[in-house]
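Only a single protein chain was left out; the remaining protein chains are all shown in position.
Then we have chain A:
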Amino acid sequence: MSLDNFWRRHRTLRAALRNLSFTAGILILASVVLVALSAPWLFPGDPLDMVGMPALWPGEDPAFPLGTDSLGRDVAAGLAHGARVSLLVGVSAAGIGLLIGTAIGAAAGYSGGWVDDLLVRVTELFQTVPAFLLVIVLVSIREPSAPAIAVAIGVASWPTVARLVRAQFRSLRSADFVAAALVSGARPSRIILRHILPNALPPIVVTTSVMVANAILTEAGLSFLNLGDPNLVSWGSMIGDGRQLLRTAWYLTALPGAAIALTVMSINLAGDGLNDVLNPRSGSH
């Protein structure tokens, strides 16, 4: 019996498992958000302040349960405050990407013709530039700060959304309810916002969750390369700082690394689950 057959015969088990991973994703994500929100109360003060002996191992000093880095900064405080930066940059970058992508995709898909041609070329132009390189260039032009990084990641990530939205709009443009709305004299903006967009939303929502995860990874990559905001602690900068001591104090790299992996995984799990919920045709057929 092939695995496929096994899954087909045990649809309920599969559904339950899907449900389980969705729940796990949401739970992990919720706890990360909770830690991020409560960081100022859990760890008051500047997480970049030197508070203890440098390079304490986790558990070595009860005051610093996850140890300190090579400058004596509290790793636990760094992880909690880093969650704020990672999530904030992730969500705002995805938001910016979503806004640009949806606007361009909708305009292209709805209008068709030369507008479509032009916007598709522009989208392709952006797609030919490796996203991470584009982010590095954009951040280097300005001084690295959290808002600048969020904007840069957003600007580099919109083409995926634009293509998706355009495809959705192209197919929905010829749907009966759109024709009906047109006949009844609705303005294009109303048709786009009230009729097509709500129906195009499910795949966009799922893509957005992936974009948040990617933005978190990109921010971590930037900070790792010392291109992040030097006045904010982020998981990526913690890994970058800890890298030098990888072979003597691996926990400095492993702990923020685990935080990134866990968060990105939870967002992906939640995104998969959302896909099932929002799109009844996927999975069960």
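Please note the rule applied: contacts are C-beta pairs under 8 Å (C-beta built on N, C-alpha and C of every residue); 3 or more make two chains touch, one makes a residue touch a chain; residues count from 1.
One rule holds in what follows: contacts and distances are computed from a predicted model.
Taken from the listed names "Cytochrome d ubiquinol oxidase subunit II", "NADH-quinone oxidoreductase subunit H", "Phosphoribosylformylglycinamidine synthase subunit PurS" or "ABC transporter substrate-binding protein", the protein name that UniProt assigns to the chain not shown is "ABC transporter substrate-binding protein". Touching the chain that is not shown, out of A:M50, A:V115 or A:L133: A:M50 (per the contact rule at the top).
Across A:A131, A:L227 or A:A270, the single residue that touches the chain missing here is A:L227. Against the chain not displayed here, chain A makes contact via residues 46, 48-50, 54, 70-72, 140, 143-144, 226-227, 230-231, 243-245, 247-248.
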